[in-house]
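Have a look at this one.
Of the protein chains in this complex, one is absent; all others appear in place.
Let's look at chain A:
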Amino acid sequence: LCRLMQVRWSRYNPSYLEPEVNKELYQKPLEELSEEEKEKLELKALQPIKAAPPSLSSSVFHDPMISKFTNMMMKDGNKVLARSLMAQTLEAIKRKQLEKYHKAPEDEKETIECNPYVIFHQALKNCQPIIGLSNITRGGKTYQVPVPLKDNRKRFLAMKWLITECRENKHRRTMMPEKLSQELLQAFNNEGPIIKKKHMLHKMAEANRAYAHFRWW
C-alpha cells in the first residue's frame, strides 16, 4: 500500500459543486432572495463543495483576465515575481497616462483614458484575431485552412503574442514592465507590431479562402 495519495490524475466526484466567491450574495438578507436563489442556497448547504483554488479571491480588485495573464508570464512557478511585474506594468501605464493627462489642455482631458484595467482589456480585445489557420492534411499535402476560433483560443493567442513580442523583439536591458506597458498602450491605440501580426493572420486566411471547404467541423 503506498502511503501517498496520488493526486495528479484524481478527479472530483461529479456531485461536488463549485465554490461561490461573490461576497454580495452572502450579504443579502433572506427576504430579498428570489425562489431559485433560495433553492440554490439550500442545495449548497447539503451538497459537498470543491476546495477553492489559491488563485481565486473574493476581493473587489480581483480580475480573472489579469490573473490568467500573470500565469502566462510566470516562469518556473515564480508567481511572486510575475505578480509584482504585472503590478509594476499597470502602475507604469497609469503613470504614463496621468502624465499626459496633467499636461494636456482642458478640452483634451476627457479623451485620455487613465484606468490601466480598461486599457488592458481594450488592448487585449484589439489584439484578438477573429479567424485562425489550422493545418489539414489531404492527399499527402498539408493545407493552411481558415477556421473560426473559440473565445478562449482568441484570448490565449492575444496574450501569447503580447508576451513573446515583449520577450524577444526588444532591447535586452529594458525591464519587462516598461516593455509591456509600451506594447499595451500601442495595442490600445490600434498600432504596433502585435496588431500588425493580427492583420497578417487575417490576410493569410483571406488568401487561403479557397481551402475553406476542407473544414468539416
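FYI, a residue touches a chain if its C-beta (ideal position, glycine included) is under 8 Å from a C-beta of that chain, and two chains touch if they have at least 3 such contacts; residues count from 1.
Everything that follows uses one rule, which is that contacts and distances are computed from a predicted model.
S.K.: Which of "LYR motif-containing protein 2", "Small ribosomal subunit protein mS29", "Cornichon-like protein" or "NADH-ubiquinone oxidoreductase chain 6" is the UniProt protein name of the chain not shown?
M.R.: Not shown, but named in UniProt as "Small ribosomal subunit protein mS29".
S.K.: Check the options A:L90, A:C127 or A:V145 and report the residue that touches the missing chain.
M.R.: Here the residue in touch with the unshown chain is A:L90.
S.K.: Could you tell me which of A:K50, A:H102, A:R138 or A:R209 touches the chain that is not displayed?
M.R.: Of all options in A:K50, A:H102, A:R138 or A:R209, contact with the hidden chain holds for A:H102.
S.K.: What does the interface between chain A and the hidden chain look like in terms of residue numbers?
M.R.: Residues touching the hidden chain, for chain A, are 59-61, 87, 90-91, 94-95, 98-99, 101-103, 114-117.
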